[in-house]
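The complex is shown incomplete by one protein chain, all other protein chains being positioned as in the whole.
== chain A ==
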Amino acid sequence: MGTRGKLGQLVRWIDALWRAVSSLREVALETIGLGSDVDHHTEVTFRAVTDAVLPETPALGSEIGDEHVPGGLAIALDEFVVTYVDDGFQLGLPHVGPHGNIQLADPIAHALDFAALALCDRSENESEPSPDRPVSLLDPGEASPEAVRDAAGTFSKLSSKDRLRAISILDEFELSVTPGVDDLFEFDAGLVGQLVVGFTEMIYYSEWQGYDEFTQPPSERVHPNDPAAVQSWRQTGFPGFADGYAALRGYIGTDDGTLGDGETWTTIDSDAASPVRITRQPGSFRENEYDTSDYTEPYPE
């Protein structure tokens, strides 16, 4: 059996093991005092994800400005990402999760630990896992350090760069989840990376933070569309959504062809056989004769 097969089995095993112990662990973790309905291990793991993907970056303050310092944790991005991946996908089976949605945050958190173990196993981690890292992701007084150490998995104990390395490892695997009693459900573990990196980035840089409450029905959502109201907009300079811009420069074309007409606004290429210009009017495409007989495949299959 190749490494991939073995590791695939390991994923399944971890998943099964996790399912078996999760009820016991719920009881053990009740005392931590973190949020209520989300598994605490999951909560710590998603903080670690957010901290790696969109960290607080004090060094950027002096380099490009103080508005670039805060990261995802400052606006509770981690909590929303958990809600989002739990509500985001469905298999439409009535007995699987609220509204038929598959709750993916827990299995994703475990997949990340699995990836972290694989990274360490291959000795590709840059620094040793440390139980102090997850503790530092919580505000003082939020939970006792011992309790956080107990709840934290390997992923959250890695350095930020190593966490990203671990996420890359997941692109190699298939993962199986058992959402209902009899449903074995496999997906590419690459989906984990897509959700925890791609979606996390999209949510952060989008308008999300501006809503009073995104989980409200669409017709009741309120958004200020104020560039100052969204942390990431302050960082990108995105001015908010607009109804229009007076940004037209014109239409590209040449004197010889059918595109571009009217007064020239600027010239793009004065060396061309017929200068390419931006003009006031569009012209139209040419209904040209075409001859494909001298077509050659640049890369024949």
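The definition used in the following text is that a residue touches a chain if its C-beta (ideal position, glycine included) is under 8 Å from a C-beta of that chain, and two chains touch if they have at least 3 such contacts; residues count from 1.
In this section, contacts and distances are computed from a predicted model.
Choosing from "glycine dehydrogenase (aminomethyl-transferring)", "2-oxoglutarate synthase", "GMC oxidoreductase" or "Na+/H+ antiporter MnhB subunit-related protein", the protein name stored in UniProt for the chain missing from the display reads "GMC oxidoreductase". Looking at chain A, the residues touching the absent chain are 52-55, 57, 59-60, 63-65, 68, 71, 87-93, 98-102, 160-161, 164-165, 168, 171, 183-188, 190-191, 193-194, 197-208, 214, 217-219, 221, 223, 225, 232-233, 235-239, 241-254, 257-259, 265-266, 268-269, 272, 276, 278, 280, 282-292, 295-301.
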